[in-house]
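Every protein chain except one is present and positioned as in the full complex.
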Amino acid sequence: MSDEIERYLNWRLADRLDRRGFLKLGVTAAGVAAVAACGGSTAVGPTGPTGPEFKLGVVLPYSGVYAELGNSITNGMHMYFDSVGNQAGNRKITMVTADEQVALADAVAATKKVVEQDGVDMVAGYVSSPNAAGNRNYLDGLKMPTLIANAGVNSLSRAAKSPFIYRTSFSNWQPSHPMGTYVAEKLGKKKIQLVYAKYGAGLESVDSFKETFTASGGTIVGPDVATPFPNNGDQTPFVQAIQTDKIDGIYCFMSGTDAVTFLKKAAELGTLKKLSLVSGAGFFLEQDVLAAITDAAPDGAITGLHWALTLTNKENQDFISKYSKKFSGRQADVFAVQGFDTARVIVDALNVVKGNTTNKDAFMTAIAGVAFKSPRGDFKFDPSTNNVIQTIYVRKTVKDPKLGWTNQVIDQYPGVADPGK
Amino acid sequence: MGLSIIFGLMDVLNLAHGSFYMIGAYAAYAVVTATHNFWLALLVAPALLAVLGGALEVVFFRRLYRHGHLAQVLMTFGFTLVFIDLIRSRFGPTTRSIPPPPGLGGAVHLLGATFSSYSLFVLGVAIVIGALLVAGWRLSRVGVVLRAGVADKEMAGLLGIDLPRVFTLTFASGAALAGLGGAIAAPEFAIYPGMDANVLILALVVVVIGGLGSIEGALMGAAVIGLGYVIGATLFPQFATGLIFALMAAVLVVRPSGLLGRRL
Partner (left out) sequence: MIPGRFQAASRPVFLAVLAFALASIPLWAPRFWIYIATQALIFAIFTMSLDLLVGYAGLPSFGHAAFYGVGAYACALLALGHVDGLVPLLLAGALAAGLAALPIGALSLRTSGIYFLMLTLAFAQMLWGLAVNWTSLTRGTDGLIGIPRPTVGGLDMFNISLYERGPFFILCLVVAITIFVFLEALTRSPFGKTLEGIRENERRMRALGFPTFRYRWAAFVIAGAVAGIAGSLAAMSNGFATPDLLYWTVSGLALIAVVVGGSRSLVGPVLGAFVVLFAQLGLSTYIDRWEVVLGALFIAFVLFLPHGLVGLVRRT
């Protein structure tokens, strides 16, 4: 009899498994399962948290061009919170989501909504850099503990850093910085042309590459190929602006749709084959892009990022298999890892302060002190930038018989920290 | 092109036209993933959109003709929101892409320049369809009826032409063309929720440059924009962002009714 009820409930739950419903139901489902498991023999389940609810405001894009990133980060968070029973420091953790969308005005409204209407104890999220930077003063002014789960704009670790805002993802400087040295010294490619989408992340990434590349004796061959962002038109003129006969290769920053259309066109026109090196920041050839372009992928391209699907450490293998099991076969991506780690920072810090978040300075100190082994390797914060210190992996794009197109780790630079200026 | 038919000929400003294109691309994606047959997708997508477009015309847009452009903007914008959300909930927000059909995945060297063979294929299809449209427009009975409808709705009605039916068919064929466009573009570009807005603006620009109510104008507008963008972006890559709009502004300032448009 109770079997019937449980099956019915599970069916109802699965039937309505949309995103936000899923978040809320995660807790309920656990409760239902717990009660069902007890078989109704006793009303008292395992001891739940007795402290006040800990509300986490999650501001991430669920519509518009960045929706995919928002979903992945949310999934990652959800996965970690579930793994600890949605509680820490004797407090039940509830996620309150709001749609960051694309434009800053919408992200500001979403932030104010979770802070003022829902009265959250903490905010996490922000995919786009202008949105993170644009909410910075508001969050800082309120002394609202905040974790940036994606936006990479350098200034948040530098001039605009705040004692209340920490970043679990990366600064734009980080993934590209070791790449300049690697390309010039280890690969011996000295003539590189820069290709990038002309917006904050693109500019900061290639600047970081240029810094170490020229310091290692490399030459940037001009003019840069700067594509409009987002690029709604034909990529042909930009692909043909690559001076294949004068250079060893390109270093590229583009992501998502831009990267897909650019790579497809470059493959069709045969441009990629004429280059002895295709390199870039990892987002250029992350799993989302590779899944879309499939065999147009540049075999052997070299990119730098703070994670790779193929990392063999136990934490990562665990993560990717559980992730795919939990989210009906979806492949884990770097954004899901960022969400997973963001949730872990929150849980660990809550445990350290035993759930007491009224003393915000103490809570922030606890956050700053969180360190652990993440799927991406060693994770800790840099006290001088409030940004994560992490390993940057040099990866090679290959076609794996099991995983399909993916990035194989061929080298690594541990402990890469933003310079903070 | 489909937009020119609906917009120019029926005087309806249809912002959902980009959505038709997007749905066409997703239909192609679904067909190609299921059957690995791109040519089948080229049949399914326009058929689907013809039905959808015809249905929307009968149920909704028919009530709109007398309310002027602004009400049309509002309603069709409403549809773009509905469609993008439906697409996202069905296919997810991920960027997708399908490979060019076998044999068209490479590059061709012509006159010292390199072209992707699929792009040339698209160009060929566009020329054929353009020629068919112009021929149909000029020579066939439907074309005559439509031209009459454009020139003077009431008079055409008085002459015993069943305008509502003609308009439904026109709208359906406009939508079908958009669907075909989306399907043909699918291997060339990326497929994602949001592609509708990009193509919509581009299509509006093309139609306006060419001049409303003129198929030849739309073809010419497409050529101007296509060539102008490629040449302009090659010469002045830093201005690529506003380039097509600068082109449109230049054309309209010199010829306020587009290249081949009627004087308003």
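Labels A and B are assigned to the chains in the order they are written; within every chain, residues are numbered from 1.
By definition in this document, contacts are C-beta pairs under 8 Å (C-beta built on N, C-alpha and C of every residue); 3 or more make two chains touch, one makes a residue touch a chain.
Computed from a predicted model, the values in this text were never measured in an experiment.
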| item | value |
| --- | --- |
| Residue of A:Gly76, A:Gly200, A:Gly304 or A:Gly339 in touch with the missing chain, whole complex considered | A:Gly200 |
| Chain not shown: contacting residue from B:Ala175, B:Leu204 or B:Ala233 | B:Leu204 |
| Among A:Val84, A:Val108 or A:Leu187, residue touching the chain not depicted | A:Val108 |
| Residue touching the undisplayed chain, where the options are B:His36, B:Arg63 or B:Arg165 | B:Arg63 |
| Positions on chain B contacted by the hidden chain, ascending | 13, 60, 63-64, 67, 69-71, 73-75, 77-86, 89, 201, 204-205, 208, 212, 238-239, 241-242, 245-246, 248-249, 252-253, 256-258, 261, 264 |
| Hidden partner interface residues of chain A, rising order | 18-21, 62-63, 98-99, 101-106, 108-110, 112-113, 116-117, 129-130, 133-134, 136-137, 153, 198-200, 203, 228-229 |
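What we mean here is this: only the chains that are shown with their structure count from here on.
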| item | value |
| --- | --- |
| Chain centre separation (chain A, chain B; CA means) in Å | 37 |
| Chain B-facing residues of chain A, complex | 18, 63-65, 67-68, 71, 223, 225-228, 231-234, 236-238, 240-241, 256-257, 260-261, 264-265, 268-270, 288-289, 291-296 |
| Residues of chain B touching chain A in the complex | 85, 88-89, 92-97, 99-100, 105-107, 114-119, 188-190, 192-194, 198, 201-202, 226, 229-230, 233-234, 237-238, 240-241, 243-244 |
